[in-house]
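One protein chain is absent from this view; the other protein chains keep their places.
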Amino acid sequence: MKQTMGLALAAVLGTGAAAQAEGVLNLYNWGNYTSPELLEKFTAETGIKVTVTDYDSNDTALARIRQGGHGFDIVVPSDTYVPTYIAEGLVVPLDDAIVTDRDNILEQFRDVPFDPGREYSVPWQWGTTGVVVNTSVYNGDRNTADIVFKPPPELSGKINVIPEMSDVMAIAVYYHGGERCTDDPEILRAVRDTLMAAKPHWLALDYGTVDAYIAGDFAAGIYWNGASMRARLGNPDIAYGYPATGFPIWMDNAMVLADAPNPENAMRFINFILRPENAALISNFARYANGIEGSEQFMDEVMRDAPELTIPDELKDAGRWGVVCPQEVTDMHTQIWTELLQ
Amino acid sequence: MRRATWWNWLLCAPALVVLVVAASGPLVIVAVYSFLSPGNLGGVEWTFTTEAWFRVFFSRDMFEPDIVTWNDAHLVIFWRSVWLSLQTTVICALLGFPTAWFIATRRPGNRTLWLFLVTIPFWTNLLIRTFAVQEMIRNNGIVNTLLLKAGIIEAPIQMLYTDFAVLLGMAYVFLPLMVLPLYAAMERMDFRLVEASYDLYASRWASLWHVILPSVRPGLIAGSILVFIPAIGAYVTPRVLGGGRTMMLGNLIALQFGQGRNWPLGAALSMLLLIVVVAALVIYLRAVGQDRGPRRG
Partner (left out) sequence: MARRGFRVERLPGSAAIAMLTFVLLYVPIVILVVFSFNAGASQAQWEGFSLEWYAAAFGNRQVQEVSIRSLWLAAVAAGIATVLAVFAALGTTRVGRFPGQTLIYALINQPLMVPEIVTGIALLILVAAVKVQTGYTGMGYLVLAHTAFCIPFAYLPVRARLETLDPALEAAAADLYAGPFQAFRHVTLPLLVPGIVAGFMLGFVISLDTVVITEFVKSAGQDTLPTYMLGQLRRTTTPEMNAIATLFLLLSVLIVTAFFILTRVRGR
């Protein structure tokens, strides 16, 4: 009833702007994350015109989707948020008749804890959060969080940490042997003390800093693997490390929204990005791995065997999928984080 | 008298309708949210509680929930934001006043040109401007390079990620908000008054104090308000130039609505900020208002 009234009103207003016509798709994705080449190819193949709208955080995206009335067809949340989308009925299961190529997903990503059996989602890109270090300044072991938490003197004052509470807290909690969402006061106390003691050594907590690593303004820090790779391409001394005590693995996943105006087009797009040559376009643009078998051969030369994109076998076990912590634990993390940045 | 009131309200009505729908109305939601419980992954649960307000001011020790203390972190962040905004306002006034004066004393035909020269940089986006300041003061940026070449310094000065950088950036970003209203007030000034006063008082400072300042006061008040308030909620500039080592109020609120996922606490902090700003405004306007009385008479 409300829907009908709404439609009637929209017709009166003459601007039912959320395009519902055939041949349209509204993609809601992270900023600077969607390869224009990929979209052009999709349009050329199917005649469907794609509009991309950006968001800057999982929380913004979830808040927008939850409130409804958004007009988006596809959203690309991180693994930790996928179960919430599913549990709250914000997304629909993938249509087996259209999404036929799920076998292209690399085996390790086919049955993931956040979406068992890949009923709702397909990989967009995945990566890790680890440490980055300029080897011309410090050339010791770099597979350790000590680089940031107990930095050697030559790195002190040249460290940048990404201002991502969840990533930093995760690495710090793993560093003290805790589970991701532990509420063990002893561990959290140790986490707080470690962070407070480490902060005087940090120069900044900043995001887009590839340039600063290349220029040598920063000599170490916590960073994402793809960004670290781009820094190395500008400065060969930059190297990426996987903290042996534990580091987060993350994956952004494409899903079709329950109130999508163009669900069929969305399903076709989902199947489109499962093809290795298309998935490679995503990676070539945003510089992260994509989780689709056989896509490497279509990737740019520099990405094919980049150390940043391949976790060494001996450290594979240290990589952990994220989980969303209960509110009490998040509150404690926020409290530590606020104290750290006061 | 009654008709005048009716007429005044009518003139204001269109603006008020827009404001109530798109600004004040939604604010009521924020006020209500500050008394609810946090929902799962953001949002709220519709159960009444004053927990959020409690946590604005107090913190239970994380490890001993019975120990309740003042929430030092919040208070420190609050004070830092207020102090930084005050400094920004003063710097903008110190730079903006001579600049507006300079423009207002050009030949009428040239004033528009100078005025637009002030605003041109601000036709680019705030993020871009902040990044431009960042480029300027970084270790191998133009300032350090020039100083090195001139032999004034031997090693680059770390300017980026300091309080100086934040202040510079804030003043840079908000300066036109001071210059434009100042200029608008000065442009209407009768400069013959100034000349006459110069003859009378025989001191430039005396003319400034007794003649110029009272006439441009409305512009100065408008400019200070326009700078102070966005400055206190600013968070992009402090984050980019200060390197994010310390939080401002804006960051704290954004954190609660974002990764902290505690919307009620974010709402309560927002309401508190609102209260502080209103209090500051009232004090400021009252102080300026009292000052004005006798001199006008």
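By letter and in written order, the chains are A and B; residue numbering begins at 1 in each of them.
Everything that follows uses one rule, which is that contacts are C-beta pairs under 8 Å (C-beta built on N, C-alpha and C of every residue); 3 or more make two chains touch, one makes a residue touch a chain.
Just so we're clear, the structure is a prediction, and the values are computed from it rather than from any experiment.
S.K.: Using the touch definition up top, pick the residue from B:V56, B:L84 or B:L226 that touches the left-out chain.
M.R.: B:L226
S.K.: By the contact criterion defined above, which parts of chain B meet the unshown chain? Give residue numbers in ascending order.
M.R.: 1, 4-5, 7-12, 14-16, 18-27, 29-30, 94-99, 101-103, 105-106, 108-109, 112-113, 115-129, 131-133, 135-136, 138, 140-142, 172, 175-177, 180-181, 183-185, 187-189, 191, 194-195, 198-199, 204-205, 208, 212, 215, 218-219, 221-222, 225-226, 229-230, 232-233, 235-236, 249-250, 253-254, 257, 263, 266-267, 270, 273-274, 277-278, 281
S.K.: Write the list of chain A residues that the hidden chain touches.
M.R.: Here the touching residues of chain A are 2-3, 5-7, 9-10, 13, 15-19, 26, 28, 30-33, 36, 51-56, 60, 63-64, 67-72, 207-211, 214-215, 227, 230, 234, 286.
Throughout what follows, only the chains that are shown with their structure count from here on.
S.K.: CA centre of chain A versus CA centre of chain B: separation in Å?
M.R.: Centre-to-centre distance between chain A and chain B: 34 Å.
S.K.: Please name which positions on chain A make contact with chain B in the complex.
M.R.: Interface residues on chain A, with respect to chain B: 57, 59-60, 62-63, 66, 81, 84, 160, 163-166, 185, 188-189, 192, 199, 202-206, 212, 215-217, 324, 327, 330-339, 341-342.
S.K.: In their complex, what parts of chain B are in touch with chain A?
M.R.: 38, 40-43, 59, 62-63, 72-74, 76-77, 138-140, 160-161, 239-240, 243-247, 251-252, 255-262
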